[in-house]
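Removed from the display is one protein chain of the complex; every other protein chain stays in position.
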Amino acid sequence: MMRDVMGIINDTDIEHKLKDLTRVRSTAAVPFGGRYRIIDFVLSNMANAGIKNIGILTQSYNRSLLDHVDSGKEWDLLSKRDGLFILPPIFRYDQFTGNLGDVDHYYNHMDYFTRSRQQYVLISSSNVVYNMDFRDIQQCYEEKQADIVLVYKNAVTEENNNFRVLSLLIDNNGRIRDMAASREKKLSPAVALEIAFMKKSLFMQIIDDCIARGYRDFTKDGLIKNLEKYRIFGCEHQGFAAKIDSIHTYYRHSMGLLNPEVWKELFFRHGSIYTKVKDEPPVKYQASAMVSNSLLANGCHIAGTVENSILGRGVTVHPGAVVRDSIIMQKGQIHRGAVVENAILDKDVVITPGKQIRGEKEYPLVVEKQAVI
Amino acid sequence: MMRDVMGIINDTDIEHKLKDLTRVRSTAAVPFGGRYRIIDFVLSNMANAGIKNIGILTQSYNRSLLDHVDSGKEWDLLSKRDGLFILPPIFRYDQFTGNLGDVDHYYNHMDYFTRSRQQYVLISSSNVVYNMDFRDIQQCYEEKQADIVLVYKNAVTEENNNFRVLSLLIDNNGRIRDMAASREKKLSPAVALEIAFMKKSLFMQIIDDCIARGYRDFTKDGLIKNLEKYRIFGCEHQGFAAKIDSIHTYYRHSMGLLNPEVWKELFFRHGSIYTKVKDEPPVKYQASAMVSNSLLANGCHIAGTVENSILGRGVTVHPGAVVRDSIIMQKGQIHRGAVVENAILDKDVVITPGKQIRGEKEYPLVVEKQAVI
Amino acid sequence: MYKQECIAMLLAGGQGTRLGILTRKLAKPAVPFGGKYRIIDFTLSNCSNSGIYTVGVLTQYQPLILNSYIGIGSHWDLDKKRGGVTVLPPYVRHDGGHWYLGTANAVYQNIEFVDQYDPEYVLILSGDHIYKMDYSLMLDYHKEKAADATIAVIEVPWEETHRFGIMNTNLDNAIVEFQEKPREAKNNLASMGVYVFNWQLLRKILIEDEMDKSSDHDFGKNLIPRLLEEGKRIYAYPFRHYWKDVGTIESLWQANMDLLHDQPELDLYEKDWKIYSVNPNQPVQFIAPNAQVKKSLVNEGCQIYGSVENSVLFPGVVVGEGSVIKDSVIMSDTVIGKNVTIERAIIGEECTVEDDCIIGQPGEGQEEITVLGENVVTVKAKNIPGGVEINIENCHEFGCCPNGLTKQEVIS
Partner (left out) sequence: MYKQECIAMLLAGGQGTRLGILTRKLAKPAVPFGGKYRIIDFTLSNCSNSGIYTVGVLTQYQPLILNSYIGIGSHWDLDKKRGGVTVLPPYVRHDGGHWYLGTANAVYQNIEFVDQYDPEYVLILSGDHIYKMDYSLMLDYHKEKAADATIAVIEVPWEETHRFGIMNTNLDNAIVEFQEKPREAKNNLASMGVYVFNWQLLRKILIEDEMDKSSDHDFGKNLIPRLLEEGKRIYAYPFRHYWKDVGTIESLWQANMDLLHDQPELDLYEKDWKIYSVNPNQPVQFIAPNAQVKKSLVNEGCQIYGSVENSVLFPGVVVGEGSVIKDSVIMSDTVIGKNVTIERAIIGEECTVEDDCIIGQPGEGQEEITVLGENVVTVKAKNIPGGVEINIENCHEFGCCPNGLTKQEVIS
């Protein structure tokens, strides 16, 4: 087990790719798959690999995330020595200069890295949905005698073509020879999943080198510029992995869970995915319920029709209401005769009787938290 | 018990009055009295009065505070329905305009106030050290049929004369007729302790009124401007209360604890003061130890001389070392032959053999965290 | 310790013999119910919701699962610095050890525990019943009547009065006579086994009852009659909501079915009176394209490819294509293959029902519930007649033993 590794999850990205879903929370805290938040996957992967010390670098606005991860108990991270640590941005607004890159965030928590007893770090961004045995990464590190290992996936589909992806050029020995964060031109099908493994001392040195030169971007300045200097190797993740970086990918990958193979791989393959549990009763199906090809979280109350959809905790679908190809988050209420199609409803949305909302599959409609339509 | 009251602790103040002690933490998280943090007092007062739902408005830089209060377990605030909530500032640094008053902080968490089930609010700043039965405030509220109750203390000494204090003019019936935050001119000996009690609905209305008019200061804009409109009454706290608003007051009030009457009142009067407990062994006194008139937290190891001082957890005083009239925070090490007088040593300070540091009683020397002298 | 106005003593030592194989390795309060609960969840949640935060749980029979399930009570919000849940097994004193001999003796042996909190009132509860009740209202009633003891009562059908302790009351609800399981009842108000006592009185009576060698040391049979004889003020507290003693297989099955109406008498979805439970970690349930689910409770981790009607499914149950589950209770992690029919059955945890089996063959005039104990495995196309009970002791008779095991290996 990876007791000698500390996990670092970087949730400081504040770009607006997830639109309304990240207006009230960070990417890590966006609900996914009915009862999870996106961060649950990387956090569970780390916990399942035996990592006992995990730091989450957060945005200032981290209330949802704090509430969700709490003390880390659900991931069995309560501990006297190690555990789960929240690392908020360190600056005071009266001194704020308006510029923070991820390197600054790491640098500001140097004391936490120094104090931790572990010898290695596993650094990950907060927006990838996957179930991976992280011990494979360390094995790859040892086999290749690498300085740094990056996890990648061979992307065969056309995904992400609207967004920058970090593509890799890997030689026959597995060493990474080129890296580029580009929108269209890819070096190869290998796409980095934004997970890096290295010695803690090396990580701290890279951060220090960046700070010394005024560099702010860990990937571009810390890794790409050092491809010659350090032995950086790739480790392939062969299973399902979805980077959530737009409403489009959010919707598409959510719907992907309706494939039982994906559902089983994601939730059972290497270990369970943990999340904050809530006290919800079972799903109640009334006599008039018609449900097919859907995922439902506990506490739902179904009297209407639900097809090809994902329902969060405590959603109510009244008699005669229809939900199709949609994602309804926690406590949504779809009243009598209402129709919801190709839509993403954030938490606590109410669709009043008879109202109909419809998006397109390629452009799902997003309804913001607590809206009443 | 005050189950129908929600507690709000405001720790968003970022002025530099506590100098180096607040460079690495907020006022609430400054160590006090050997094993406490300043926030422990108001938090314990609330918990002892039976308040079950407490929100702490924090600065962005809240890592020490998060680590200290954790899930609220030490104050028995773990709960399925209510509990302890951390309310960080809500803004994104890419959108930050550089201006936040306390009204903005409250306004940004309106959803939390709305969602809470309690009917009343008790709002307090985070920098007062005292042991008070908060139920007296509600009693005062009911007896006077007040709209708002403020807690005050009759200050007889010359304290705080370098800083603005909120002085009150109170009529015979207890109603507050005038309030002013001034440095020199006081309206009366009555000084507000920055604790207010009112209906939650009224609190939310005042915040809304302020926001609607562009006002940012809850005390000046929300209370002082409304002295006619609302029935605002004073409730006197007759015991010990110390506002920590400068190095001077921090040092003086810390030393005040060496008076056994103050020590007993503060820690035992109405209920216990709780704090995060740590696994420290007892204080070990060696054969050469000479200790008098001092407070020592567990885990200390004393072989030298300690007089009129306060020692935090795990402080080591080696043989021949002398500590006098000083405050040594957690894990300080005073080596053989060193002398510390009239000083405040932040956490993890090391005084190497033979070194001598001395301040003046009226101007104690502050040594910053992790310094090695 | 800290003084508490009222603490609860929860009797959870019952063996529940009439539940047969379901309580072979489990105390009755730990029996699973309603898709994700155990029976004791109702009483513990009632305590938490009523603001009774100090609860002693008296265990004796097969307590391992119950002990680790209860832990320090955090799942019911009962992990408090002052009070909280304490599990109280029988123990050895310097003068020797004594098992709990009856409900009253169990409390007697824990007088010291109660005295720690110096309470005014003690609430005596049982962990065997399914109901939602606000004990704080009963306590208010007890105070209002200035009673010495108050007993919660419920109207039962006249023809069932012989199964209960029956209270005869005057107009003010004062109890004037108590009939334990009477042949001819004068009334149909039955004791629910929920009592409020003034602690000092109960303490005295417990000590007196302990001295009485002829006593069975039972609350209903001995203590209440003794108090009535002494002329104490005992009041009946009428309760008019859902309450069920799930003492038999039939009543356990029925109580599960009661939850499946569109508007059930016992509402699990009430926001202000949640029933808490230990939540397993399972992903959201998956209902396949051709599945049918109606009038049912289904839990997280379930995968439904077939048809489920009027049934209760615990977490992690798989129902294969073409299978039909009707009027049944399927406990956690049981896997049901394809084209299986299950009707009027209770299937225990982690069973495997292979393809083409028929359990509780319908249409043969069988009225009894079929029960499979935990870990039973039915081979392909097996017919299990209605009304039988199969567990690891008789599974070989039906060819339903876990993977290749003989009787001997299974039992050892």
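Every chain is named by a letter (A, B and C) in the order it is written, and numbering of its residues begins at 1.
Basically, a contact is a pair of C-beta atoms (placed from the backbone, for glycine too) under 8 Å apart; a residue touches a chain by one contact, two chains touch by 3 or more.
The model shown is predicted, which means the values in this text are computed figures rather than measured ones.
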item	value
Partner chains on view for the chain not depicted	A, B, C
Contacting the left-out chain in the complete assembly, out of B:Q139, B:N293, B:T352 or B:Q370	B:N293
Contact footprint on chain A, counting only the chain that is left out	76, 78-81
Chain C, residues in touch with the chain not shown (by the definition above)	13, 15, 24, 59-64, 67-68, 71-72, 86-94, 97, 99, 112-113
Hidden partner interface residues of chain B, rising order	33-35, 74, 258, 260, 263, 266-268, 272-275, 277-279, 281-289, 291-299, 301, 303, 306, 310-311
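Here is the rule we use: only the chains that are shown with their structure count from here on.
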item	value
Per-chain Cα centre nearest the global Cα centre, belonging to chain	A
Pair of chains ranked first by number of touching C-beta pairs	A-C
Centre distance in Å when chain A and chain C are each reduced to the mean of their C-alpha atoms	41
Centre-of-Cα separation between chain C and chain B, whole angstrom	49
Separation of chain A from chain B, taking each centre as the mean of its C-alpha atoms, in whole Å	38
Residues of chain A whose C-beta touches two or more other chains	279
Shared interface positions of chain C, touching two or more other chains	274, 276
